[in-house]
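For chain A:
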Amino acid sequence: MLLSVEQFEARHGLLQAVRGVTLHVAAGETLALVGANGAGKTTLLRGIAGAHKASAGRVKFDGTDITALPAYARVPLGIALVPEGRKLFGGMTTQDNLRVAERRGRPGKWNVETVVQAFPQLQPKLTALARNLSGGQQQAVAIGRALMSNPRLLLLDEVSLGLSPVAVEQLYASLRGLMRDGTTIVLVEQDLTRALAVADRVVCMLEGRVVFEGLAAETTREEVLSAYFGVGT
Partner candidate 1 sequence: MIFLNQLLQGVFLGGYYALIACSLSFLFGVMRIVNLAHGSIVVLAAFLLFVLADRFEISPWLALIAVVPAMAALGWLLQRFVLDRALRGGLLVPLLATFGLAIVLDNALFETFGADTRSLSPFIGDLSFDSWSLTDDITVGKMDVLILGSAVAMLGAVSLLLARTRIGRAIRATAEDPGTVELIGIDARAVYGMATALALAMAAVAGAFLAMRATFDPYTGGAQLIFAFEAVAIGGFGSLWGTLWGGIALGVAQNVGASIDPSSFFIAGHVTFLAVLVGRVALGRVAA
Partner candidate 2 sequence: MKVQRWTPQSGVFIAALGAMVLVLAVGPTWFSAGVTDRLSALFVYVILGAMWNALAGYGGLVSVGQQAFFGLGAYAAIRLSHADVPVYLAVALAGLAVGVVSLAIGEVMLRLRGGEFAVGMWVVAELAHLLVNLDPLVQGETGTSLIALNAIAAEARRAYTYWLSLAAMVALLAVLFALLRGRLGTAIQSIRDDERAASSLGVNVLATKRIVFVLAATGCAMAGALWLASAITFQPKAYFSVQWTAYMIFMTLVGGIGTFEGPILGAILFFLVETFFGGRGVWYLVGLGAAALAFSLFLPRGIFGALEQRFALRLLPLGFRVVERTKP
């Protein structure tokens, strides 16, 4: 297993956002994390990246316990998070947003040129300020920025949120390329149909717990939906 999350718990102040989640992700796999708003998906993803502290449980990456490592120390190991809301450095150019992430990464194929090959929509925007890009372009920069560290595990939080259908289509075309190359991906996606289409496996969370887990190919939309709202099980 590339990633093992064991009995993971995390809080927002008094609120317990993630309650004892156990999750395993194999190398090369794409896992979709679905669930209603407030189910704890984002917190779990941030917990894996080290951006949210675990209150209990552990996170193992490639056999090493990384629970105590801060986020910046997980990047060189090969974990990169594309955060919810993109969080670009708006006052910097596209190019600088990418290059600032090359500092602490692993050696590998990703650089500004290969990112632009993977996201051709960025080609004319390299010297534009990130805050002036369209939503789809911004999301492409955010993913490209994460790729610059040559991650072995890419965590994507709601990459299609607020984008036009065309932009979403364009992004997923690029993501499918990454998956073919063998990048391990955990993605949070609101669109169930899309999640089932791109992922190898689907995990559904409800109120901080995992309530459904199954291979995408063997799972119907209805099965996930009933878990989604906590009915049936």
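Selection rule, in plain terms: all candidates are chains of the complex that A comes from, given by their letters.
Keep in mind that, in the parts below, a contact is a pair of C-beta atoms (placed from the backbone, for glycine too) under 8 Å apart; a residue touches a chain by one contact, two chains touch by 3 or more; residues count from 1.
Nothing here was measured: the structure is a model prediction, and the numbers come from that model.
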{"item": "Candidate number, among 1 or 2, whose chain touches chain A in this complex", "value": "1"}
{"item": "Residue ranges of chain A in contact with candidate 1 within the complex", "value": "49-51, 70-73, 75-76, 80-81, 83, 87, 89-92, 96-97, 99-101, 103-105, 145-146, 148-149"}
